[in-house]
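Here the complex is missing one protein chain, while the rest keep their positions.
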Amino acid sequence: MHKPRMQLLASFDIASLEYLDERGHTTQALPDFATPDTLVAFYRQMALARLVDDRAVKMQRTGQLGTYPSSLGQEAIGVGVGAAMAKEDVYCPNYRETGALLERGVTIQEIYAIWGGDERGQNFRHAREDLPLSVPIATQMLHGAGVAFALKYKHEQLGEPMRVAVTTGGDGSTSRGDFYEAINLAGDWQLPLVVVINNNQWAISLPRSEQTACKTLAQKAIAAGIPSLQVDGNDVIAVREAVGDAVERARRGAGPSMVEAVSYRLCDHTTADDASRYQPEQALKEAWSREPLRRLRSYMQAHGFWGDSQEEEMQRELNQALEKAVQEYRDTPRDAATAIFDHLYETLPEAFLEQYQQLRGEN
Amino acid sequence: MHKPRMQLLASFDIASLEYLDERGHTTQALPDFATPDTLVAFYRQMALARLVDDRAVKMQRTGQLGTYPSSLGQEAIGVGVGAAMAKEDVYCPNYRETGALLERGVTIQEIYAIWGGDERGQNFRHAREDLPLSVPIATQMLHGAGVAFALKYKHEQLGEPMRVAVTTGGDGSTSRGDFYEAINLAGDWQLPLVVVINNNQWAISLPRSEQTACKTLAQKAIAAGIPSLQVDGNDVIAVREAVGDAVERARRGAGPSMVEAVSYRLCDHTTADDASRYQPEQALKEAWSREPLRRLRSYMQAHGFWGDSQEEEMQRELNQALEKAVQEYRDTPRDAATAIFDHLYETLPEAFLEQYQQLRGEN
Amino acid sequence: MGEITLVEAITQALAFELQADQRVVVFGEDVGVNGGVFRATEGLQDRFGSARVLDTPLAETMIAGIAIGMAAQGLRPVAEFQFMGFIYPALDHILSHAGRYRNRTRGRLSCPIVYRAPYGGGIHAPEHHSESTEALFAHIPGLRLVVPSSPARAYGLLLAAIRNPDPVVFLEPKRIYRAARQEVPDSGDALPLDRAFVLREGTDVTLISWGASLKETLQAAEQLAEEGIEAEVIDPATLKPLDIHTVIDSLEKTHRCVVIHEAARFCGLGAEVVAQINEYAFDLLHAPVQRVTGYDTVMPYFQLEDEYLPGAPRILAAVRKALDYANGGAV
Partner (left out) sequence: MGEITLVEAITQALAFELQADQRVVVFGEDVGVNGGVFRATEGLQDRFGSARVLDTPLAETMIAGIAIGMAAQGLRPVAEFQFMGFIYPALDHILSHAGRYRNRTRGRLSCPIVYRAPYGGGIHAPEHHSESTEALFAHIPGLRLVVPSSPARAYGLLLAAIRNPDPVVFLEPKRIYRAARQEVPDSGDALPLDRAFVLREGTDVTLISWGASLKETLQAAEQLAEEGIEAEVIDPATLKPLDIHTVIDSLEKTHRCVVIHEAARFCGLGAEVVAQINEYAFDLLHAPVQRVTGYDTVMPYFQLEDEYLPGAPRILAAVRKALDYANGGAV
């Protein structure tokens, strides 16, 4: 059959970014921010995230915590994202971003409280404007778009400095309408929103390859008319660079963009999961060879600003901080039963006073 | 600042297809199906759709019909889509596709019954397996994906011949999560689904340019990893060719695809709308110069197989058919009050018998 | 000023609050240039600009979701759903987030959002344009649910809803959008939420209804009055939390009660009203509370919608049933 002649309307490219390969060798000149001090700080935060996750899993096993979603293997994404944001920007997280939460100033105790079944953990002492952890997949992206609208509104209408909303979600989140509606609006309204897809290759038991027919998740941004790229999510420098670039674009009013950060979930989905039921052992083994901490440490060691003594010193300090936080978490008395009504409305409507009193055992 | 080096991962092109320009001149050799007989048949169906819509608007104005969504200006899309489908394929429509409905064998009386407030119109006498008209935007696309799954399942598991599901939606529908979740699943499961976007440039008062930042709607398919193209939706040959190609691809098991057909809504959104509140007069005037019937007629006349006498004869016949249908619609007695319960469940549960009896005035 | 309709009162309230509070933004499908399909936002974009009165893309989940982010940042979003029939994709965000944000963050963030939607049947609209599913929202913790039934109440309650620090689902009975006119001074005075309004005093039977059904309810009351039966008519207005005290006070006088709503009966709001009367006023009742409601079927296409909607005859029949109930009730 004769093939019809067509006219080209539009073309799109999706590219990927990397600085440090698996062995910690640079594949191109590093960005300016990548000074030894900064890289040590990144490394330290990644190491802390790993410790926090590791302890959480142990505490769950011993009944001190509920179901917990570790971010083992994804520390570079969390830390890269957190480091790319200004303090006054607003983070709109999913539930698996220990590194980013710590960067934002959410405390270890708060993280443990949340997964220990205590809403008080979401009342972040420091990151007052950041959104709470969001469990329903991808919903936070719409909240993020709303936050971005508000930040733009306050900038343009009320003369405040421009701030940026950053939201994260997993590979699975890109299948939900919420994700798509959020990026489409962000493009349409040119919101200061950065969407980071933490592609850890799994959504519980569903591998990335079965989540969508797309070659990359980054290309989904084409459907919203916004720029996107893929980065090596095990390379904290690449994550920091790509997200930083996206944040700055948003801050200068040039609109939203999306970053797909490719890593690997090196752990069970949560402590309630058993990944050996569905995950090929070989894939896991290979993924370990690409994990983010070792490659950065190799780089730091090769360039002479990190060694065993620094590592030991750091581990000691981090463990101390962790112990302190664990202790504080354990020492926190359970919330009062009436707390379940105290923050439902700003003022409890009269109609529910009777229930409140019943709860207090008053009738 | 130094621009980082990136690696190209994927590239995508969006192209557009046209055969007949505004004046009815061919811009390339026509496809094989475009014989005079076929084109006359297309023209006839488009003319019928226009008459059916026109009469519907008039009937609404005189209180004989409820709110009605005319497809004035979009006849080529409806007819092209309908003509591209095999009888045994399944159509999953939105609410504004008079041409496609007529092609599928939905009767004029049924169309009028639906908009006259009578569910019996959805009980298509002929298109027994086609889905009913769907009002909630884009929901039909998920139903279409489900139908496509069933057709594939019956082919692969039960040895039935492969059939195809075709679903249509407007430019506005591409902003809804349902649209996106449907195409993503279709790509993921390689379903025999064809998605046609009827881009008539408006979603009630919102122009296409404010619906999304995308340059084309066709590019949204990239987010699902499925092929797509844009066609001139005022060119019935292009629509028939593009959709026919998509249908055949799906039928041979090569998976889903999407066609964006660009036309223009030459009428109010519905009879309840007043487009002059928001639509620039000039845009409407220009759009009229591109409308689908005239260009096909010009081509047919220029090629000597159509003239005024054929036109008159056809109009007379179509009007006769229309009058007959209108009469039948008018003569249909109102449904019984109890109909509101008769088809709610296959068998009305005992618990609702009392209400049923109350409705019948029995208690 | 002249008298205005209910839908004009909505516009007037939105305009007042847009003027008074820079944090207020109004958005939804076609609310801008077009002024909303019912013209509830007519002229607002002209007056307050397209940065504060915004047309959104066509996506209801999005409309609900962005309101939450806006509110968390201290704005006062007023989101319109074009019809209640298209609000369901928004339910997840309203239930899982808007109603929970304050509680989840122990007061750190909150959702002072108004989700508006025209609701109810009787205007001969296509399918999905005549829904009355207020009960779904009534069941959701952390929300308020408000339905006005007159221009003045529309104005005062919408102002109260926008100023309320927590999320409000505000349903507008479109059948009476233009049914009556009333003098409504643009005073900026809100009416109290969580309080029922006694629309008509009476001693013989208590009729409880809201929104458009109050029209037929009041008609029925007038008809009863001609027969010497004085019905007290109560409009809860805020359906959740429900002001049951006003109902009980009324039952102290009347001892008989009929609840009227358009929505399907099963698990409708009428059931909650009956349950609370059962709990708080069991001894007062001389007859079972009657429910006059939509049937437990889908709202029909418009040819049969009048069969579905509870009209004055069905209300009157129920009142008579309550009045005739064999003297004395239980045992």
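As written, the chains take the letters A, B and C, and residue 1 is the first residue of each chain.
We take it that a contact is a pair of C-beta atoms (placed from the backbone, for glycine too) under 8 Å apart; a residue touches a chain by one contact, two chains touch by 3 or more.
For clarity, every value in this text was computed on a predicted model and none was experimentally measured.
List the displayed chains that the omitted chain touches in the full complex.
The chain that is not shown is in contact with A, B, C.
Identify the residue among B:Leu101, B:Ala145 or B:Ala272 that touches the chain left out of the display.
The one listed residue touching the chain not shown is B:Ala145.
Return the single residue from A:Leu131, A:Ala203 or A:Met300 that touches the missing chain.
A:Ala203
One chain isn't shown here. Among A:Pro4, A:Pro93 or A:Gly177, which residue touches it?
Here the residue in touch with the unshown chain is A:Gly177.
For review purposes, identify every residue of chain C that touches the missing chain, sorted by number.
61, 85, 88-89, 91-92, 95-96, 99-100, 103-104, 127-128, 133, 135-136, 138-139, 141-142, 240-242, 255, 263-264, 266-272, 274-275, 278-279, 282-291, 296-298, 328-331
Which chain B residues touch the hidden chain?
Within chain B, the residues that touch the unshown chain are 90, 92, 119-120, 122-124, 128-129, 131-132, 134, 136, 139, 141-151, 153-154, 156-158, 165, 177-178, 181-182, 184-185, 188-189, 339-340, 343-346, 349-352.
Determine and list the chain A residues touching the chain excluded from the picture.
Residues of chain A in contact with the hidden chain: 66-67, 95, 114-119, 135-137, 172-173, 175-178, 203-206, 210-212, 272-273, 277-278, 334-335, 337, 339-341, 344, 352, 355, 359.
Note that only the chains that are shown with their structure count from here on.
I need the residues of chain B touching at least two other chains; which ones are they?
Residues 175-178, 210-212.
Which positions in chain C touch two or more other chains at once?
57, 59, 61-62, 89
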